[in-house]
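I have placed the structure first, in the form of structure tokens, so that the comments after it can refer back to it.
Excluded from the complex is one protein chain; the other protein chains are retained at their positions.
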Amino acid sequence: MPDTPPMNEILGADTPKNWGKWGPDDELGSLNYLTTDEIMRGVQTVRQGKVFTLMVHMGNPGGDPVWPGRRGAEKLMVMDEGTWQGENAPQFPGGLHYADDFVTAFLQGSTQYDALGHVWYDGEIYNGYPASSTIGGLNHASVLPIAERGIVGRGVLIDMARHRGKPSLDKGETFDHRDLEAAAEAQGVTLDRRSILVIRTGFIEYFYTVAASEFYDGFNEPGLTYSRELVEWFRDMEIPNLVTDTIANEVTYEPKTGAALPLHCALMRNLGVTFTEICRLDKLADDCAADGQWDFLYTAAPLKVVKGTGSPVNPVVIK
Amino acid sequence: MPDTPPMNEILGADTPKNWGKWGPDDELGSLNYLTTDEIMRGVQTVRQGKVFTLMVHMGNPGGDPVWPGRRGAEKLMVMDEGTWQGENAPQFPGGLHYADDFVTAFLQGSTQYDALGHVWYDGEIYNGYPASSTIGGLNHASVLPIAERGIVGRGVLIDMARHRGKPSLDKGETFDHRDLEAAAEAQGVTLDRRSILVIRTGFIEYFYTVAASEFYDGFNEPGLTYSRELVEWFRDMEIPNLVTDTIANEVTYEPKTGAALPLHCALMRNLGVTFTEICRLDKLADDCAADGQWDFLYTAAPLKVVKGTGSPVNPVVIK
Amino acid sequence: MPDTPPMNEILGADTPKNWGKWGPDDELGSLNYLTTDEIMRGVQTVRQGKVFTLMVHMGNPGGDPVWPGRRGAEKLMVMDEGTWQGENAPQFPGGLHYADDFVTAFLQGSTQYDALGHVWYDGEIYNGYPASSTIGGLNHASVLPIAERGIVGRGVLIDMARHRGKPSLDKGETFDHRDLEAAAEAQGVTLDRRSILVIRTGFIEYFYTVAASEFYDGFNEPGLTYSRELVEWFRDMEIPNLVTDTIANEVTYEPKTGAALPLHCALMRNLGVTFTEICRLDKLADDCAADGQWDFLYTAAPLKVVKGTGSPVNPVVIK
Partner (left out) sequence: MPDTPPMNEILGADTPKNWGKWGPDDELGSLNYLTTDEIMRGVQTVRQGKVFTLMVHMGNPGGDPVWPGRRGAEKLMVMDEGTWQGENAPQFPGGLHYADDFVTAFLQGSTQYDALGHVWYDGEIYNGYPASSTIGGLNHASVLPIAERGIVGRGVLIDMARHRGKPSLDKGETFDHRDLEAAAEAQGVTLDRRSILVIRTGFIEYFYTVAASEFYDGFNEPGLTYSRELVEWFRDMEIPNLVTDTIANEVTYEPKTGAALPLHCALMRNLGVTFTEICRLDKLADDCAADGQWDFLYTAAPLKVVKGTGSPVNPVVIK
């Protein structure tokens, strides 16, 4: 794609930004929209006492879905009942035994929250912090402030795969805010301001049904695609958090310019929209289709990793 | 402590067990008490729209509080703005940059949920699965079913440190169910059946105020201590989840017999009570003391680690 | 292979063993044959001042050759010149900069020495130590004593691939001690007692010329194959160390019985022959073919990993 223009040309100098809106030291971005009113509005959606968790399995024997170049978590057993058959096993008064394990993992190698400073262009991350402040660890806009605050609000599921009558969207298949609104209307749910936007494409389920080679061949996930109008829609809707069942929350290569991940730039870096990626949404979607309730209390909190670029998370949805 | 009797003598052959109560294949234990009624009861406690997260920092520069023999998470930067100054940096169409990081960690090396199969004695783990089924990974009663389900219910904070007028309980200081009930009464909160029991000792805050050598010297955490009556109280109260700000949720060495961690055996292995350890509770406790609301909606979900003995977690409390 | 008999039947109760030959506490096995005389004999082979190193690359971008189930080393950069562009870079008086890196690796995931206690059957490892002594780390016959001693002696290269006129032996292709002697005679080198036996099959070079899927498909490495006579030949020849360019130093599945790796049992566990695996031998072989000198001073020392089951190594050959 040698003639892809640079990101600042693609987005334009006057692309919408929320920098400074919550002060020069802000590291939370659009999560600031989740005020106590929004939290209470989320709580009021709970009517049935049903709970769903949105994380994929971590350390799946058949492999975990990850961005090319990363690998899934590797878990090693440190102690188990076998350990206690050995001559040097620890001895506790009373003789209890226990199991212990250890993991090596990319912090963004499973269902995860991105820090707002995870992606940038033109030498600045969210809120204008210099890109050099990412060196050695995110000194600003890391995942830690997000984890300290937690995310609680009204979530709405838009099932794009179901809306289009497919088990999963195709590689490179796109949709935009008008498609989201049409799907919401068809589902009978209101997609109003400050809702946590949860979008199902079916693409992570597709991962579990095919060989890894097929999944990664010509890697180009389906998803939202960049337009100026879409960015303005996100700004005006004050979307605090975008949650999807793809690895990167948007079509990998924007079809018109070929740019990789322009919405990470336009939404995350510029508007401060928090991204939650690699969710598993099929059980929730089946339930919403069955009972017709597509909104819910969404709660999640990534791990409090100091200076982290992101963190694994297991969001909890309550209907 | 050479004369500590074995755990089965300490607890007795007729010690209360919930094995089989939820079927021979159960891996959730007392979390089964969290029915839709209990979930709705938790939701109904939310009155203000306040949110608190209970995890400690992970990868704190000064060290993380962990059980002796484990170490805190080690985070390494894989990509940052420095990477993109190099001749071999990746090139994406449009030119975005991003940061990435990697962690090596004990799965129980931070705020965490224990799997029900984490601790055992006499060759059987929770629900009678053989201890040998822990070998190479927990084939039964791992943290995965807990993570799949998520924990949602009414939580109650009992602030034992505040009740005893101390910043933190002392090393080896104990309390029991009667103390919990007295503290609850003093706080003006009802500690009723099926509540998620959150206990503050102040001991994790103590970790952050002293040198590691002082914290670990003569290691003996304060906490609940074993008695037959206490176990029966947990059984009768149908406590689904015990959450504390200590590394192991109970006094390390039970004073009468010297046994290490008998409540892990009596409550977790035998009754199936889920343990959440190494929480940070000071902000929540200060808020509860200020507004007098000591109960709340407690939501948490550990990571979906396949065969995991436990998992880091960042619980979310909503008042 | 459901009718493969157990290893003790395959090898027989009277299979040759060197247990006790060097005392009940021995952990070095046939390396004991490398006396000062043998060391001097090795030194005397040096006539030209040529040096060869036998390790494969570690962390090769295209992947490293490893036993199925292991993975190659993963190297992460911790500090580099990019680090020093950050605001929190360390400051040393005088201002030097440095680079640092970190690795996660299987200790047997590259060219490596096996500890004598690496493989066993019937509940005992080399010299009769109980198999339970491997639990939590090799408490006996680990790689540490081998690393403390170092391996120095006369090495002889037998190029089986060249002898058979192939770039590499085929999957599952076998040879035995008579083939080694025939090849030695054809090469014009004496394969005498206490020589370090270095065998080239070309199979590791094959790894670097094909896709991983082809290399691992129907995994069955070429190599030496079990017979009672072969074991007696190793015993009588007092071979201290077997070095090859395959992952496991023998045909993976012995053709007659289907047994996996019986020579690990017969030679390593029973005779105490040290195994060096996954070497790269093409440059050495080309040189030997060119100058006609097939023997040399062989020196190697694995890392002194406490209780290690093996260790990466880079053997040095001097002609």
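A, B and C are the chain letters, set down in written order, and residue numbers restart from 1 in every chain.
Quick note on the criterion: contacts are C-beta pairs under 8 Å (C-beta built on N, C-alpha and C of every residue); 3 or more make two chains touch, one makes a residue touch a chain.
Note that the coordinates shown come from a computational prediction; the quantities given were computed from them, not determined experimentally.
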Touch list for subunit C against the chain that is not drawn: 1, 4-7, 10, 35-40, 43, 46, 48-53, 55-61, 69-70, 73, 75, 77-78, 80-82, 90, 92-108, 110, 115, 117-121, 131-138, 144, 147-150, 152, 253-254, 257-262, 264-265, 297, 299-310, 312-316, 318
For subunit B, residues in touch with the removed chain: 71, 74, 82-83, 85-89, 104, 132-137, 139
On subunit A, residues whose C-beta touches the chain left out of the figure: 76-78, 80-86, 102, 104
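We adopt the following convention: only the chains that are shown with their structure count from here on.
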Subunit A-subunit C separation of Cα centroids, rounded to whole Å: 46
Subunit A and subunit B, separation of their C-alpha mean positions in angstrom: 26
Subunit B, residues touching no fewer than two other chains: 77-78, 80-82, 102, 104
